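Note that one protein chain of the assembly has been removed; the remaining protein chains are unaltered in position.
Moving on, here comes subunit A:
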Amino acid sequence: MKKWYYFLFGCFLIMAGGCIRKEILDDINILSAFGYDYVDENKIRGTALISVYETDNISNETFVATSITSKDILEQLQHKSSDPLANGSIEVILYEDKLAKKGIMPIMDTLSRDPSLGTRLYLTVVKGTAKEVLEGKYANRGNGIYLSNLIRQNIEQRDIPKTNLHKFLYAYYSDGRDPFLPYIQRSKDKVKIVGIALFDNDRMVHYIKGDEMFYFKILVDRYTEGTHTIQLENDEYAAIKSIVTNRTFSFSGSKEHPKITVKIKIEGVLYEYSGGHYNKKVKRMIEKSFEKEIIKESGNLIKHLQSHQIDPIGFGDEAKSRYRNFSYKTFYENYPTLDIEVQAKATIIDSGIVE
């Protein structure tokens, strides 16, 4: 009797195992990046980047198809590929800025629906076409990995705020916050980050240029690293790498028309000082000018955001958590005229290995 059970169970295991389609690594084309370009009102062009693994390097292959929906593009790309396309390891997705200005949610839908995609994949907006970026040859690790490393290291150590698919969707679905994405451009055999694209819902409306990115990052992210060079009063320059930043919001007044104070605290290390002699007085001066600059630049940035009616910093969410029966609608009606004040406190904790 017992033996019979074992036999039957074994049979079922074998049968159940045979029911599933296999995906053997050598027999599939692994997508590592995907780009979308604007063609006309109704059509988009998709570019799929496939990493071809050779003995000592990874070469790139691109497939291009034009269609109405993004799943259909994948369908058409499938027609051109000899092996099935697997999208499980896409690292980066690129959108042409023209397309981003039209709204990217219709083509994003498939990304949030697909269980095989990770939530840590990067989304970016491209100045120029995505096809042109993907067709370049940048490093022998493959373009997909090149692009994702480019973004990752800029998030971890430079001035792009934390961003990925999850962050984008979080902000998109949130009532009190607007999404943003890195803005990149191809320049010959390199890709460079030109700024941060700001979105109103899913439409790109504006972007922040390179030198403002640092201020944007300290406003958006809670704890972050970044470097910045400031001009001092005595026409010298100082480069500061921030180690710890913290920003706190405080609200006062009515919930329809609150007065918001943003306090930014930065602790940093002096990287470079062109003035030569460095002492306590200089240190205090650098800190002072840094604070002044933060207040000025961040203030301008916020005013700018207010005038565009976008809120990537998430003032709406912050306000909601502080007031009962909060209405996002009235808050954003008043948003452009809100009084938002920035206060800054900078401390230089180290000046490198020399004094």
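The rule we apply is simple: a contact is a pair of C-beta atoms (placed from the backbone, for glycine too) under 8 Å apart; a residue touches a chain by one contact, two chains touch by 3 or more; residues count from 1.
Please note the rule applied: contacts and distances are computed from a predicted model.
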UniProt lists the protein of the undisplayed chain, choosing from "Peroxiredoxin family protein", "Spore germination protein (Amino acid permease)", "Prolyl oligopeptidase family protein" or "Ethanolamine ammonia-lyase large subunit", as "Spore germination protein (Amino acid permease)"
The listed residue (A:Lys80, A:Arg120, A:Lys137 or A:Lys259) that touches the chain absent from the view is A:Arg120
Contacting the left-out chain: of A:Leu31, A:Leu77, A:Ile145 or A:Ala171, that is A:Ala171
In the whole complex, of A:Gln76, A:Ser89, A:Thr110 or A:Thr227, the residue touching the missing chain would be A:Ser89
Contacts from subunit A to the absent chain lie at residues 5, 8-9, 12-13, 15-16, 19-21, 88-89, 112, 115-116, 118-120, 166-167, 169-175, 177, 317-318, 320-325
